[in-house]
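Please find one structure pasted underneath; my questions will follow.
Excluded from the complex is one protein chain; the other protein chains are retained at their positions.
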């Protein structure tokens, strides 16, 4: 009575494949638009990238020469690639924990239903999330400008530094500044994730704890945190993946400069494929190989996290 | 001619046979109830008549037409679901008229039919409400209205009262009974696990167990002459008392007259009379006062719980020792649980 195949019940194991395909013909029709988009812009590009990565190919109109794994060998010896790879890793490690912690603190405070303005605060904190990166790049260039930028006016005026700081123009500082901008832009999303997690804590638990005479802080530490801890893995995964895809922010703000000091993976790929330094050719095969290595790294990270999720879920039989 | 006929109908899900050869004849205008414990296949059978489940073997006929290979919409059947299955985003009128409109019926005709159904079901004040704004009973009436507007040959009800609370269930039950009267000669097939619903609504009850028909007949026929132990235990409330017999004697050795080779003796709670020298003895464990009757549950010397009915006002206390005569109808069953020849029963 309550079997899974309620839709087309004829689909028993003994029915021929042809019959089953025919029975589902409307379903396949429904799939067509989605499959076309998925196939054309996700699946095919994934496969094609692997192939392109084996080519010496300098432009969309030019000849493709099969070179095997040469691109990969050269990449691993290319100091710009290696530096960009580790810069991406550094960027992720620098931003994700901060973003998660900040988002969590904000979420715990704003989750208080008695706090009347919490919806307003939430909206304001979320505002940078909806602001396009190209705009953020301009605003930040102005805010952080060493020439009468408001931030520099503030810190020199307060006597914190002697001379104006070139936040985005100094190779030593640029990644830190970008990390700061990134955290500012995206903490709103992390906060929403945590708020969603907090909503899984039943109200009765807070009430029971209050009747037991436990303070708000203790409730948060010993009751709420253990319940939402499993969500940390998922939120961490999503945050890490988006930190690895930081191309728009960096391209718009510094274009990887100064002197390649903020060139992360995707900026490297973009430069190699579409914006080669003047006098050189685009290297589409080479860029594809970089993309494949980067994609593999991200997939590895995803698999690690999925395993971690499984593990935490298994630890508490009550969950999932 | 709009009866429903099932001939040797079978159904398998994968390797599991859930309907094992069912023959049922439902006459035009008849109210037929499929009843049985959960998992007996009654809902599957109904959904096979509706065309929502494919039939593995046998024939299903509606109004003399074989409908096995017809689409649900072409079978002339309308269904009322347990969960109502109302479209939450449409108001009552649109819910009822949706099917007709989608099939290109003229708007006037759809409106007329919706109005008519709303009148019959007293839903007129609610026509522009969304299902969310209705009570459970009203929602169920809308679901019935959706069936009525299609003017089907056969109404199919799949446990339509299960999601209602006890009070509404009784009220809606009455309305369905009235509806059957109003709609004249519509055939209705109704599935429930509640034997009270079956007894009160049906012209004909089909008792199902494990994918097979146990007995078919009018309610009182099933009550009076259950064909086997299962039907005897399923129909009637409280459940029939059963006592194991061995060579004509109860477990404590008390002989029971005229039982022949029967292995089980069955008698209903109202068949017992208090009698100082009766063959059946017991200690009262629980007394239920129902107002119009008193049920005393008692424990026999061999540790079995049985129940006896007393007239209202009878004073009985837990712990009391009682003796009974089996004065009312007796039912005898053989080793296979089949009812034995009525000749062995003393006239009631």
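Per-chain numbering from 1; labels A and B assigned in written order.
Basically, a residue touches a chain if its C-beta (ideal position, glycine included) is under 8 Å from a C-beta of that chain, and two chains touch if they have at least 3 such contacts.
Just so it is clear, contacts and distances are computed from a predicted model.
From the names "Radical SAM-linked protein", "NADH-quinone oxidoreductase subunit H", "glycine dehydrogenase (aminomethyl-transferring)" or "sn-glycerol-3-phosphate transport system permease protein UgpE", which one matches the UniProt record for the unseen chain?
Per the UniProt record, that chain is "sn-glycerol-3-phosphate transport system permease protein UgpE".
Using the definition of touch stated at the top, determine which of A:54, A:261 or A:287 touches the missing chain.
Per the contact definition at the top, the residue touching the missing chain is A:287.
Considering the complete complex, identify which of A:28, A:66, A:176 or A:222 is in touch with the unshown chain.
A:28
Footprint of the hidden chain on chain A, which residues?
Missing-chain contacts on chain A: residues 4-8, 11, 17, 20-21, 24, 26-28, 30-31, 33-38, 40-46, 48-49, 52, 60, 109-110, 112, 114-117, 120-128, 130-135, 137-143, 147-148, 150, 153, 184, 189, 192-193, 195-197, 199-200, 211-215, 231, 234-235, 238, 241, 244-245, 247-248, 251-252, 265-266, 269-270, 273-275, 284, 287-288, 291-292, 294-295, 298-299, 302.
Under the stated touch rule, tell me which residues of chain B contact the chain that is not displayed.
50-52, 71-74, 77-79, 81-85, 87-89, 98-100, 102-103, 146, 150
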